Structures are given as C-alpha cells and as structure tokens.
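One protein chain is absent from this view; the other protein chains keep their places.
The chains carry the letters A and B, assigned in the order they are written, with residues numbered from 1 in each.
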Amino acid sequence: MLGKCLENVRANGPLVHNITNYVTVNDVANVLLACGGSPIMSDEPEDVEDITAICGGLNINIGTLNKNSIEGMFKAGKKAIELGHIVLLDPVGAGASKLRTDTAVKLMDEIHFSCIRGNISEIKTLSLGSGTTKGVDADVADTVTEESLDTAIRFVKDFAKKTDAVVAVTGAIDLVSDGERCFVIRNGRPEMGKITGTGCQLSGLATAFLVANSDNRLEAVAAAVCTMGLAGEIGWSNMKNGDGNSTYRNRIIDAIYNMDGETLDKGAKYEIR
Amino acid sequence: MLGKCLENVRANGPLVHNITNYVTVNDVANVLLACGGSPIMSDEPEDVEDITAICGGLNINIGTLNKNSIEGMFKAGKKAIELGHIVLLDPVGAGASKLRTDTAVKLMDEIHFSCIRGNISEIKTLSLGSGTTKGVDADVADTVTEESLDTAIRFVKDFAKKTDAVVAVTGAIDLVSDGERCFVIRNGRPEMGKITGTGCQLSGLATAFLVANSDNRLEAVAAAVCTMGLAGEIGWSNMKNGDGNSTYRNRIIDAIYNMDGETLDKGAKYEIR
Partner (left out) sequence: MLGKCLENVRANGPLVHNITNYVTVNDVANVLLACGGSPIMSDEPEDVEDITAICGGLNINIGTLNKNSIEGMFKAGKKAIELGHIVLLDPVGAGASKLRTDTAVKLMDEIHFSCIRGNISEIKTLSLGSGTTKGVDADVADTVTEESLDTAIRFVKDFAKKTDAVVAVTGAIDLVSDGERCFVIRNGRPEMGKITGTGCQLSGLATAFLVANSDNRLEAVAAAVCTMGLAGEIGWSNMKNGDGNSTYRNRIIDAIYNMDGETLDKGAKYEIR
C-alpha cells in the first residue's frame, strides 16, 4: 500500500515549491529529485505567488526565517490554499524563539495546512498555541518511547483533529495521524540525528507524496516517513570503514533514488493504532 | 583546442564573483575550485562593487533572487562592465514568474552580457523580451532534438547576434553560438537532470573559462559545456551499486577536478555548424 504511494510520486513527478532554510536546502532539492519530484525554491514576496501557482504543493520550513521570507510564507501559503494545493508546515525551532513560535502559530491561524511535521518539542509548542519564548531545554517534552506511546498517540490524534491536518511527529518512533488513525513507525537509525536536515528532507518528501496521493493523505505521509527511515537503514548498511555522517547523508539520498515500491512495502515497519 | 581552454583556466586561476542562488551555491563554489578557479560570493548591494572589482568575471544567477540581491545584481553588473570584466547571465526560472522574467529582461537591457546560459525555455522567454508571467508548461518550447535541430540552431544564432553575447542553450543536446558559428554538443548523461544545480555549476564554469580565454569566447564556453558533460559521463562510469543522485553529484565534481586538457579533447563530442 505504501509502496504504491512512492510509485505514484515517480509516475506523477510533482513540482514542489519550497520556502526553506538555507542550511539544508540543497539536500531537500536532491531528495525531491531522488523520489521522482521536482523542486523549486523561492522566498521573495514578489515572486512566490507566481511560483507556487505552477506547482502542486508548497513546503514551508521556518528554519532560517527572516522578515522578508516570513512575508513570502504568508503570501505563498494563501495563494496555494486559494488554488487548492497541498501545503505543509515544518515549524523548525518553534519553542526556541518568540519569532519562530509566533510565526508558526500565525501561519496556522491564517493557512489551513494539509500536513504539519516536526519533532515532539516543536509540535507541543504549537499545540499550546502560545507565543512565549521557551528555551529548547525548558520546552523539551519527553521523547516518544514505548512507555509514553499511548499518551503520545492520543496527543498526536487530538492535534490532528484540532488542526484538520495530517500530523507527523518524528523521532526514534514516528507517529503519523489524521485524527482517526495513527501510524506508529519504527524505521530509521539513531545515526540519522548526526546529519543536519533529515527532518527538512522528510518535509520535502512528504509534500511530494501528498501531491501525488492527494486522495490518500494519511498513507501518503506515512509512506514518506517510512521511505526516509528505510533509506536511513539501507544507507547505513552501505557504510564502509572510515565513513561518517557526511557520507551517510549521501547514502540516504542515494537509497531514496534507488527505492521502488516493492522495497518500501517489504521494509516499512509500522502498526496502525 | 577545447582542452587548451581548460588548461588556461588551471594556469590562470580566475577569481569569479558569483551572485547566485542559495540552493546550489556550495556546488558552484566547489566546481570553480575543481576547474582551477576561485569563487567569491557576495550579493549585498553595498558589498558587490568592491568584490567584483578584484575579480575577473561575474556570474549572475537569478535562482533565488530577492529585492536586495536584485539591486546587488545591477550594481555588480554595471561595475563589472565598467571594468571590462566578463559577465554571465543564468536566467533561472525566467518564464516561471513575472519577477524573474522582468529582472532578466531588465538586466539584459542595462548590462551587456558576455554570455547567457539557460535551458531552451528560459532563453525563448528572454528572446520574446516580454515581462508577462508564463507557467513552466505554457512556456516550454520543444526541447532540442535531432528533428528540431536546424530550427534551434537558427534561433540560438539569431539570439546571440541580437544580444552580442555567446549564448549557450543546454539540454539533451547543447548549443553554443556567437551568432556566426554554433557548437552542437552531445556530451552528458540524462541522469544529470536528477541532480540539482548542474546548470548553475555550468554557469560558474563558463564564467571561469571565459575569464581565462577572453580572446576566444565561443571556444571557451563550448569547452566549459563539454567539460561539464564529459564529467557527467566519467562520473557515471564511476558509479557503484547502491549509488544514486547524491553520490553522482560528488563524482561529477570529482571528475572535473581530475580532468586535463587531453582528456577533454579526447572526450568532447561536438560538431560546428
């Protein structure tokens, strides 16, 4: 089932507009190409409406936001919604600064996101809806573990219902819910945390998967999450003596480039709750 | 002959000022180093005149333009022209948004470019000179094929004559013309389209080749195009099981790093029309 979602991306070749941070933008572009999509980047307010109009989906990532690009996010988001496009929010660093928290909350107020993807700390900040500054440590909720799983699933389902979005909370265990069902995904490797931008890459992937599977949004995002995690496992199995996090980054993207639907179906590790 | 152009780059070590997009900028810098040049990046209007003054050439790429960097493009371009430097335009996304089309057209009005490099769709947009927004699909002209080759060559020659620039239209078949002669180049691999930024990298290369071969501009750009395409072939031949587009990106830049004039002369596949 999830494999079919990947095959649809390859068949459909979705064009994805990214307003994303300059740290990981190159990897986001290459991951989109690896899965069969096409990336376009544009954050200038005068440019974003035209660009998003020719795309199928919009990926908004606030990782290195500035006043000009924030204006671009609102303009692009509203235009994309007007056109019925997929819009995803990656609230990088929400909770770590007032500007980031406020921007993410305001974006959610004014734009109906198809999907929100972040770590548990960022998503908890958004669920509180408050714009106060919290340090990373003060705000870190318990990570999702086998012990806290039931509570976390309930939280993600509730937040998905409240936002009418597919919500993906990623970490050691990934949760993807549309408010009714929740995919509990156990793909991936801990070493992925030693590469900058695997989360940003996943947000790009999820946008492409949603565009190519817009009638099947929960499965689309779950498939993107499994693709990323499985690529982390395959990439790791291809590591050689002396390889480290920089080579691992390449191997993960390579693994996505080479993945087909059958491989994804065989390698995806999830249960539905 | 083309090999000599590459050797001149290695001997000359041209310093190239790049105002380029933040998606592919790191690869552009590493490609310039790989061919024997040196990169400097600067887009702030208050900084660009000083920076361009110490360089031999300027590479303007509008891939992630914003209002501030657009001002930088005009300032740097005018200063570079005043100093008799090489200036190249890469009109990324011209035709895809009004801002991009207008910016590229206005740049061409105010700055006499030594070279313009883009895909067929971008160059056709510029040749119409209009600032209206066209979606990517609406604006896509036929790609250059064996069937449309004669027409395409005539178009590129005419545009080169009109702009008094070396024009490079790159795709499956690459065309490089100064208005009189046209190099028809058949190097490269289709998989290069699965890497972000091979076009941006080529624009950086072409600028360095022009600076180091300023008396021989048509050959300089043809040599840069062949270098990129041949590196794509050599890089591909070095791919191993499990490698994908991310590793391919590295292998292409590596191939440029290791290329000498003799290899280029042997591997370049072109005819002159």
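Heads up, the rule we're going with is that contacts are C-beta pairs under 8 Å (C-beta built on N, C-alpha and C of every residue); 3 or more make two chains touch, one makes a residue touch a chain.
Worth saying up front: this structure is predicted, and the values here are computed from it rather than measured.
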>> Among A:P14, A:G37 or A:G63, which one touches the chain that has been omitted from the display?
In response: A:G63
> Since one chain has been left out of the picture, which residues of subunit A touch it in the full complex?
Replying inline: 21-24, 26-27, 63-68, 93, 96-100, 133, 135-137, 194-197, 242-247, 249-250
> What is the set of subunit B residues that contact the non-displayed chain in the whole complex?
Replying inline: 15, 22, 25-27, 29-30, 33-34, 39-44, 46-47, 50-51, 53-54, 68, 234, 238, 249-258
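In this text, only the chains that are shown with their structure count from here on.
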> So how far apart, in whole Å, are subunit A and subunit B when each is placed at the average of its C-alpha atoms?
Replying inline: 33
